[in-house]
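Removed from the display is one protein chain of the complex; every other protein chain stays in position.
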Amino acid sequence: MPRPHWTLNRALAAAALLLGVVAIAGSPYRGSTVRIDTQELATIVDSKVDHITVQELADWIIQGRTDYRLIDLRSEVEYAAYHVPTAENVPVAQLPGYGLGRNEKIVLYSEGGIHSAQAWFLLRAQRYPGAYILFGGLEAWKGEVLYPVAPAAATPQEDATFERIAQVARFFGGGPRAAAVAADSGALMAMPATPGAGFEPPRAPAAGGPARPGAKKKRKEGC
Amino acid sequence: MSTVPDAAVAAARPQPGAPARAAAPYMNPYLGGIGLGFVLLAAYVVMGRGLGASGAVTSFVAWVVSLVAPGHASANQFFAEYLEGGLGHPLKTWLVFEVLGVLAGGFISGALAHRLSRTVEKGPRISVAGRLGFAFAGGALMGIGAKLARGCTSGQALSGGAVLNAGSWAFMMMVFAGAYALAGLMRRQWR
Partner (left out) sequence: MNAPFYKFAAFGDEASLVIAFVIGIGFGFFLERSGFGSARKLTSQFYLDDLAVFKVMFTAIVTAMLGVFYLSWLGIMDLSLVDLVSTSLWPQIVGGLVLGFGFVIGGYCPGTSLVAAVTGRIDGMVFVLGVLAGIFVFGEAFPLLRGFYESGDFGRLTLPQAFHLPYGLVVFLVVVMAVGGFMGAGWVERRFAPPAAER
């Protein structure tokens, strides 16, 4: 019995055409624009909860943790010259489309703190709750992790504490510097060779664990 | 609208001890399409992805190959991509679970409509063996085509079509072109 279908089909066709006509004026990418709650962001900035110190990061790397993604916001050249182990190179412009999950811990660093702060803001505005800034950036990494300054007139206890810091420094290819040298600042500290070739951060010692976070591959699923 | 499908349903099924209830007529294609469209929309709204089928079959193939010849599987770039990473087991993918749902949903609908029957769909002018031979060959071509195109009618044409993916639309048109091109040759199988 075709007749009843015909009226229904006509109604459906009309509805579709109506929706189609109205659509001409539309813009489907409105959902991609961001809204910012300035109050909320200001509070977060003030309380500094979104900072990760370089020491914390060093510990994470040594422990072989895989629950974070470390993003190096500098250029490819700078990244190739040296980057913190486990870091992925993502220029700021490519950050939104890079495929970071909103349920991931994302640690951002740049040379100092400016670009990482800007990128943090970008991510935050797009409702990434897990964006963090590496406090002090690469500068702090160099000065405090890679080449920590040995305390000048140290007590044995301070020496002992510092020994661990020095171990960490050597682990990453750096080493402690004496207070005197450090005071004579402006001396450009030589960077260790690019980690990558020989130097693989301690996935092995730690858990002998699973692949690193960035490499937690999206397995190909096809369609 | 067209009465052919209903007649075809009733007449085409060979009746060796067939079920007593006659098969229900098919749903109005536009309503069926709307239903399908909403399912697809749900996938996009909930998951941000479309539907699929061939990908699940690929995961299965990759898995079987990895069981039989693990070294070979991981050395082969194509299979390896379906094996590593993800949630662990090669069969633990969104598509595999979706396909299991397809089987369930198809069965439920068939059962409700009394359209379950062990039969071979074919025209009157070809033998069962011939039909099955063509089914296998057609399936093989489908498998190859689907992998080349990164998807089949479900994944590419339907899903990609809805989000206006250029490649998907190109693909879809070629599917119709290819099928119509060969339809004359295959007439004996169906009519």
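The chains carry the letters A and B, assigned in the order they are written, with residues numbered from 1 in each.
Throughout what follows, contacts are C-beta pairs under 8 Å (C-beta built on N, C-alpha and C of every residue); 3 or more make two chains touch, one makes a residue touch a chain.
Treat the numbers as computed from the prediction; the structure is a model and nothing was measured.
Touch, as defined at the top, links the missing chain to these shown chains in the whole complex: A, B. Within the entire complex, the positions of subunit A that touch the omitted partner chain are 9, 12-13, 16-17, 19-21, 23-33, 96-97, 101-103, 127, 223.
In this text, only the chains that are shown with their structure count from here on.
Centroids built from CA atoms put subunit B at 41 Å from subunit A. Subunit B meets subunit A in the complex at residues 1-3, 28, 30-31, 34, 50, 52-55, 58-59, 81-87, 93-95, 146-147, 150-152, 154-156, 159-160.
The part of subunit A that touches subunit B in the complex is made up of residues 2, 5-6, 8-9, 12, 211, 215-223.
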